[in-house]
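One structure coming up, written as structure tokens, with questions to follow.
Missing here: one protein chain of the complex. Every other protein chain is in place.
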Amino acid sequence: MYSEKVMDHFKNPRNVGELEKADGVGEVGNIKCGDIMRIYLQVEEGIIKDIKFRTFGCGAAIATSSAVTEMAKGKTLDEALKLTNQMVAEELGGLPPLKMHCSNLAADALKAAIEDYKKSNNL
Amino acid sequence: MYSEKVMDHFKNPRNVGELEKADGVGEVGNIKCGDIMRIYLQVEEGIIKDIKFRTFGCGAAIATSSAVTEMAKGKTLDEALKLTNQMVAEELGGLPPLKMHCSNLAADALKAAIEDYKKSNNL
Amino acid sequence: MRRIYLDHAATTPISPKVLEAMLPFYNELFGNPSSIHGFGREVAIHVDKAREKVAKAIGAASPQEIYFTSGGTEADNLAIFGVIEALQNKGKHIITSAIEHHAVLDTCEALEKKGFEVTKLPVDENGVIDLEVLKKSIKDDTILITLMHANNEVGTIQPIEEVVKIAKEKGVYVHTDSVQTLGSIPVNVQELGVDLLSISAHKIYGPKGVGALYVKKGTKLKSLVFGGGQERKIRPGTENVAGIIGFGEAAEIATLSLADNERISKLRDKLIEGLLKIEDVKLNGHPINRLPGNVNVSIEYIEGEALLLSLDMEGIAASSGSACTSGSLDPSHVLMSMGLSHQTAHGSLRLTLGKGTTEEDIDYCLKVIPEVVHRLRSMSPLGKN
Partner (left out) sequence: MRRIYLDHAATTPISPKVLEAMLPFYNELFGNPSSIHGFGREVAIHVDKAREKVAKAIGAASPQEIYFTSGGTEADNLAIFGVIEALQNKGKHIITSAIEHHAVLDTCEALEKKGFEVTKLPVDENGVIDLEVLKKSIKDDTILITLMHANNEVGTIQPIEEVVKIAKEKGVYVHTDSVQTLGSIPVNVQELGVDLLSISAHKIYGPKGVGALYVKKGTKLKSLVFGGGQERKIRPGTENVAGIIGFGEAAEIATLSLADNERISKLRDKLIEGLLKIEDVKLNGHPINRLPGNVNVSIEYIEGEALLLSLDMEGIAASSGSACTSGSLDPSHVLMSMGLSHQTAHGSLRLTLGKGTTEEDIDYCLKVIPEVVHRLRSMSPLGKN
């Protein structure tokens, strides 16, 4: 069902948890299945210094959360905003057709967190 | 499918053939399946002295032909007329439900032969 | 790694005796039972014997009341479409419940689209229908009541005898889906009083792809599929002979070994008790009138599929009513109908015990599941973390 990369991220999720002093927090819910993802950002000079997630969701939701945090870390906000659900799915070696919607959750949560950061910093 | 008795009559049919100088001949066709049976009688003093059959038909048709000739042989015409398809089927240890109609063929052919005899002798 | 199978409601391993009974029918006794020659006749005799065994296992008055199908799904479809086809001039109303298996529910919904009227009885928080509501739902043009004997997700047993009493007064046929009950609780068509009853071999340690519909003598039923004369034209097609033989054997064993269910239900209770010790865990389904092997709990703040995958990594095979496992947008219609919130239904876990389940299996689960729950909760944005 899931690729080895998905299972690796699911088994050993990177960047789980929250940031006490987050500069930005994004939470999105997946209307399709009711899953929820929250992403915390720490930003320094326009670069994502640290990033954490918490996810209530399927294996793919957890794996894509993990993957997206890994992909975003160290990137500038603008670079990070360019991450698409397609890129997340590719990074994971693909997702089953029925599970493609899960990768939206990750891309959307990252976007929401960056927007939250921008908003609270009036950018 | 068929009882042992049916198979015995089918394998070793009694009284197959025809009587060159028959006193009565009866032929009936089974409207259900298109099978045909012919019975030949030799009658002496109201008693069936000899009887033969020829049948174009299924295993049950051949077995019931054989059985009915055996049952009729030596009987008076009146006794023979009392033979029913039910009695033939019973004599054979029963017939499968779908094959009950085959026993009609035998009883009817015997009846037709007796009637032919009676008619030609103005009885 | 230890591998523990706790998904007996999904399917069961075949019993060795069943497989042994089936093997001769692949090459020695391979004839087509419809054939007139010896190769066929000898097979037909064994198919008849299997029919007798299945009939006996459910207390049918005659083997002629058993029609073999390709499984529980087809049996359900045949029961419903078959009665509707035979009685549609009498009426267009069917009664079912909100928590039926999709084989019944989707069939009823397909009929709804064709102009039939379907009443889906609601259930209470334990998953039981209300007999008073049923009584009031019956109309002059009701032709069939189809209610499952016990639910496959939460294990709740329905009061089918009472349903039949009500239906009989109004002269309405009753069909019950006994796919989950055969082998688990007594199933006797004459005591239940039903007109039609579905069963499936692979739930009782028999082969997959074979089931049966019991049709009480005199019940009006048309076929769903057309073809040769097999199953007295109610279910044509060359018989799945080995499957039918296996089903006969499995049905016989199932009724002989009903006693094992006492052992299973004790393990079930131990497992339930242990799981309820985890914080924010709730039992789903009836606390008492439930199948001996069924455990179904909602574990708040975590999602079912992630839980299943994590348990699988620890060697435990389980099931869930989560939306993420359903292929559709919604979590289990059964749990939702019982009043659970989307989120709580989403975090359900079903563990179904069987003949091979041991006390050690349960102990292992009670050690591992709390750890896995803890780990997943620590990743969740919900709850206290």
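Residue numbering begins at 1 within each chain, and the chains themselves are lettered A, B and C in the order written.
In this section, a contact is a pair of C-beta atoms (placed from the backbone, for glycine too) under 8 Å apart; a residue touches a chain by one contact, two chains touch by 3 or more.
None of the values given here were measured: they were computed from a predicted structure.
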| item | value |
| --- | --- |
| Candidate in contact with the missing chain, chosen from B:Leu19, B:Cys33, B:Ile47 or B:Met87 | B:Cys33 |
| Selected from C:Ala44, C:Ile234 or C:Leu309 as touching the chain missing from the view | C:Leu309 |
| Identified contact with the non-displayed chain, of C:Ala86, C:Leu131 or C:Leu224 | C:Leu224 |
| Residue among C:His102, C:Lys217, C:His342 or C:Lys367 touching the omitted chain | C:His102 |
| In subunit B, positions touching the absent partner | 2, 7, 10-11, 13, 16, 27, 32-38, 53-62, 98 |
| Touch residues of subunit C, complete complex, unshown partner | 3, 5, 7, 10-14, 16, 19, 26-27, 30-32, 34-40, 69-74, 76-77, 101-103, 106-107, 109-110, 200, 202, 207-210, 224-229, 236-243, 305, 308-309, 311-312, 316-320, 325, 327 |
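Rule of thumb we're sticking to: only the chains that are shown with their structure count from here on.
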| item | value |
| --- | --- |
| Centroid distance [mean C-alpha coordinates] between subunit B and subunit A, Å | 90 |
